[in-house]
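I have placed the structure first, in the form of structure tokens, so that the comments after it can refer back to it.
All protein chains but one are shown at their positions in the complex.
Take a look at chain A:
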Amino acid sequence: MLPGIVRSSSRHLPCRRSLTKWMSVRNLAAASGDQMTVRDALNSAIDEEMAADPKVFVMGEEVGEYQGAYKVTKGLLQKYGPDRVLDTPITEAGFTGIGVGAAFQGLKPIVEFMTFNFAMQAIDHIINSAAKTYYMSGGQISVPIVFRGPNGAAAGVGAQHSQCFAAWYGSCPGLKVVTPYSAEDARGLLKAAIRDPDPVVFLENELLYGENFPVSSQVRDPNFTLPIGKAKVEREGTDVTITAFSKMVGFALKAADELAKDGIKAEVINLRSIRPLDRETINASVRKTYRLVAVEEGWPQHGVCAEVCASVQEESFDYLDAPIERISGADIPMPYAANLERLALPQIEDIVRAAKRACYRSK
């Protein structure tokens, strides 16, 4: 049960700034118990977009016969055939570049990386030939490609499989970077990403794939999309703003529950989009609560939270009643031992502690 979504505010559908129209619809969804896993959300999004547009195709390792390394592309090979669901050899640089070259021609590839760690072997193409080409060509050649796959830590997969790349891709102009949390995010953002004429880095999370989220019938509509670049206020509050993305949104919501017991009403913002970053929503929230806790799983230095902090201190300095709190993963390669891994990642109690520090720092 995820209370956040049901009780979230008028900011639920970000493209309409102030409305309450959807409240009743969402309550209906939750009440009817219509749920969807993130995996199914992604699968259905890809399926529908492939059905609607023959130029969309999927390529990556194990996406076809294996049904997807994490089963996200399950059933697609059977439905669309090997011409549109391509099992590639283990050649990230090569097949990513091929995807980019195909996108130069107006095809719409969805390139799956088994994890974004492997995308480092292809990062030359993501940055140099995908992100920069529209600019370098003076506006001639756009690159409607989606790079997707799991990002960040899983469970016990060690240092080379656990890095969060949101900050690296988020710093690059020419890329759009999105980080869905719920099934609704996954569906809406992936559809928007596939339809988008620019390269989109779509950072999923392996541990969220199996999680169930309530979805409304609107979310199930084949034309449901969410705008890229808009954050969502998952839970309204008045005392402290907590920003998070991907898996940390769930932690932040649980932390908000804990804080509520102590009379602190936290506002939880699901960033949804790292680039463009929705500075307006973040700042509007801080101007309301006067305190900020920024949360991410990745490394602290030059992280996403660093950018959030910079944005808030630049635009809402006078509104801050306390120094901004930053919760991020430990500044180390991910250890393997389970207890060490737990210590290396933000936990709910860390967020709670930080929020309380932010609240008690006021005079």
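Please note the rule applied: a contact is a pair of C-beta atoms (placed from the backbone, for glycine too) under 8 Å apart; a residue touches a chain by one contact, two chains touch by 3 or more; residues count from 1.
One rule holds for everything that comes next: contacts and distances are computed from a predicted model.
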Report summary line: Record lookup, UniProt, unshown chain, options "fructose-bisphosphate aldolase", "Pyruvate dehydrogenase E1 component subunit alpha", "Leucine Rich Repeat family protein" or "Translation initiation factor eIF2B subunit beta" -> protein name "Pyruvate dehydrogenase E1 component subunit alpha"
Report summary line: Touch with the missing chain holds, among A:V100, A:A166 or A:I327, for A:V100
Query raised in the report: Touching the left-out chain: which of A:V146, A:A192, A:I264 or A:I324?
Result: A:A192
Query raised in the report: Which listed residue (A:G75, A:G210, A:P276 or A:P323) would be found touching the missing chain in the intact complex?
Result: A:P276
Report task. Looking beyond the chains shown, say which of A:G229, A:P300 or A:P335 touches the absent one. Result -> A:G229
Requested in this report: Could you please point out the chain A residues that touch the chain left off the display?
Outcome: 13, 15, 54-55, 57, 83-84, 88-89, 91, 93-107, 124-125, 128-129, 133-144, 173-174, 176, 188, 192, 195-198, 218, 221-230, 275-276
